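Got a structure here, written out as structure tokens. Questions coming.
A single protein chain has been removed from this complex, and every other one stays in its place.
Chain lettering (A and B) follows the sequence in which the chains are written, and residue indices restart at 1 in each chain.
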Amino acid sequence: MSALDLTRLTAAQLSELLSSRTVSAREVAQAHLDRIAEVDERIHAFLHVDTDGALAAAGAVDEARAAGDRLGPLAGVPLALKDVLTMRDVPTTCGSRILEGWRPPYDATVTRRLREAGIVILGKTNMDEFAMGSSTEHSAYGPTRNPWDTERIPGGSGGGSAAAVAAFEAPLAIGTDTGGSIRQPAAVTGTVGVKPTYGAVSRYGLVALASSLDQAGPCSRTVLDAALLHEVIAGYDPMDSTSLAEPVPGVVASARRADVAGMRIGLVTELGGEGYQAGVRQRFAEAVKILEGLGAEVVEVSCPSFEYALAAYYLILPSEASSNLAKFDGIRYGLRVGDDGTRSVEEVMRLTREAGFGAEVKRRIMLGTYALSSGYYDAYYGSAQKVRTLIQRDFAAAFAQADVLISPTAPTTAFRLGEKLDDPLAMYLNDVATIPVNLAGNAAMSLPVGLAPEDGLPVGLQIIAPAMADDRLYRVGAALEQALFDRWGGLLIEEVPAR
Amino acid sequence: MPENPSAITRDQVAHLGRLARLALTEDELDHYSAQLADILAAVARVTEVATPDVPATSHPMPLRNVFRDDEPRESLSQAEALAGAPVAEDGRFRVPRILDEE
Partner (left out) sequence: MSHATTQVMGFEAALERFDPVLGLEVHVELSTATKMFCGCSTEFGAEPNTQVCPVCLGLPGALPALNRAGVEAAMRIGLALNCEVAQWCRFARKNYFYPDMPKNFQTSQYDEPICFDGWVDVDYDTPEGRRTFRVGIERAHMEEDTGKNLHMGGATGRIHGADYSLVDYNRAGIPLIEIVTKPIEGAGRYAPEVARAYVSALRDLLRALDVSDVRMEQGSLRCDVNVSLRPSPEAPFGTRSETKNVNSLRSVERSVRYEIGRQAGILADGGRVHQETRHWHEDTGLTTPGRSKEEAEDYRYFPEPDLVPIAPSREWVEALRATLPENPAVRRTRLAEAWGISDREMAAVVNAGALDLVEATIAAGAGQSAARKWWTGELARVANERGVELADLRITPAQVAEVEALVKSGTLNDKLARQAIEGVLSGEGTPAEVVAARGLAIVSDDGPLLAAVDEALAAQPDVAEKIRGGKVQAAGAVVGAVMKATRGQADAARVRALIFERLGVDG
């Protein structure tokens, strides 16, 4: 099998070839490492490629298979890991200078589960610094480029993971989503991304941005691939006190079921796309028609509090982040600046953080410090937490009328590099449709529903499920994906310019 | 609600810089105070719906009483603990002189 073919396959397809021993894990790993070498200088999805580690892991899978060991379905399948998750002895930077060169002494639970499943981790992917951003332009190590048009952003904060998958550098990736950082990159790169229910995937080893919003999740080119990866990483973890004890819902079974007949699908008025790019609205409307054609009943629901979601998010996130990022002070790990023997520890801390953090991070740290400070807490942080309650109530009311909710994932297709860098507020607006989900803790998926006619760039549709009903995402997503596949004669991602 | 909360002064930004241990430059003080003012103006609208009868939500999932048994687990070795240390001495993290007693 030629190397080019191997990188064009889905994880499910690779899984079959590997388990039937048609191809070895080392061959698969090498094919993808070659692909990375070919395209990543331009795409810059990866911050670190762990060539030796990946080949060793692949070799171990081949040996185990030869010995007749029972292996999981994804054993030997390669994956790209967002650089916000710790990986023992492998550089983990979170896209920041302040952690340049840091090699963690421990694996995140997600990392451990990937390894135990025999998944071959190719390397760490680029991201907005400490996951703050919607374009990956805030990485301290340079931006990642969208494979569809390398002058455009791949989304953020997990642009690296999405671009790696979209550029066929890996069939699978892990991202993290705090306000849309898996879903929005998926939308603008024509790939699939899922934010599981809050607590479904362990946060132990996930460097915290906003502790009450963060979740790790699967990135892939198909809904089934995402489901297979979802089942590997989800599940109770005693190291994470916010981890859910409930069993992982049958997401793979739901993805294979792919049937929406009789389901009620809610269109959220407030996420209906008013003010969104025309092509985005058009493709979304077409997808709604397809779902109706498949037997779903489409209903209108209203969630008035969603108007306040963005404001609440940009108070809660910076507040929690300002506290989470306090540990980066040059004392125990990472960058230390200004320690020339004359300065006090206070000065060294201040100089280190000033030099180590980028502008967006500093902005949010100050915003959060302000929102929590004495005299302002009630008006800002306290009020935002109340909006959270209202958003949960609106979701509950909506889910009484519908099994899932849908919306366009993002207001626009991929914008140009540099276009929104000087206007933080304009950048924040990219997350307007995805944010309510994180505030409430529900599960959501983005999958590609077409290219916008005006620019030929991917458009994503967001499916939202109630907390702990992640399987509904896969059921609806797979049905829609199949219908679109039939219409296009293949996956949309096949249209991405060859590089 | 503080009066005109979105008007954040340069001094206030400097104060935030001190609280957050950021050695902000003069340029940054100007730059950030303008940006923060814009952002604060946009987010202040949360007060419109945050009425006294609405409870705050700090945790999205209704989990309660999650505990761990008092059983020792393996710790890191001293080498692992100090592996990332910018400066270490005698098995400890070396830090520049501390001025304030806590």
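In this text, contacts are C-beta pairs under 8 Å (C-beta built on N, C-alpha and C of every residue); 3 or more make two chains touch, one makes a residue touch a chain.
All values reported here derive from a predicted model rather than from experimental measurement.
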Legend entry - Where the missing chain makes contact, among the chains that are shown: A, B
Inset, instruction - Using the definition of touch stated at the top, determine which of A:105, A:235 or A:250 touches the missing chain. - result: A:105
Legend entry - Omitted-chain contact residue, chosen from A:139, A:215, A:242 or A:430: A:242
Inset, instruction - Taking the full complex into account, find the residue in B:18, B:31 or B:45 that is in contact with the omitted chain. - result: B:18
Legend entry - Residues of chain B (touch criterion as defined above) contacting the omitted chain: 15, 18-19, 21, 58-59, 61, 63-78, 81-82, 89-102
Legend entry - Contact footprint on chain A, counting only the chain that is left out: 85-86, 92, 94, 99, 102, 104-106, 108, 203-208, 210-212, 238-242, 319-320, 322-323, 326-329, 331-333, 345-346, 349, 369, 372-374, 377, 381
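Methods note: only the chains that are shown with their structure count from here on.
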Inset, instruction - Could you grab the centroid distance between chain A and chain B? Build each centroid from C-alpha atoms only and quote it in angstrom. - result: 24
Legend entry - List of chain B residues in touch with chain A within their complex: 1-2, 5, 8, 12-13, 16-17, 19-25, 28, 32, 35-36, 38-40, 42-51, 54-61, 63, 66, 68, 76, 80-81, 83-87, 93, 95-100
Legend entry - Contact footprint of chain B on chain A as seen in their complex: 102-103, 105-106, 197-199, 212-213, 238, 241-242, 244, 305, 308, 310-312, 314-315, 322, 326, 329-336, 339, 341, 343-351, 353-354, 357, 362-363, 365-367, 369-370, 373, 375-376, 379-380, 382-390, 392, 424-425, 439-441, 467
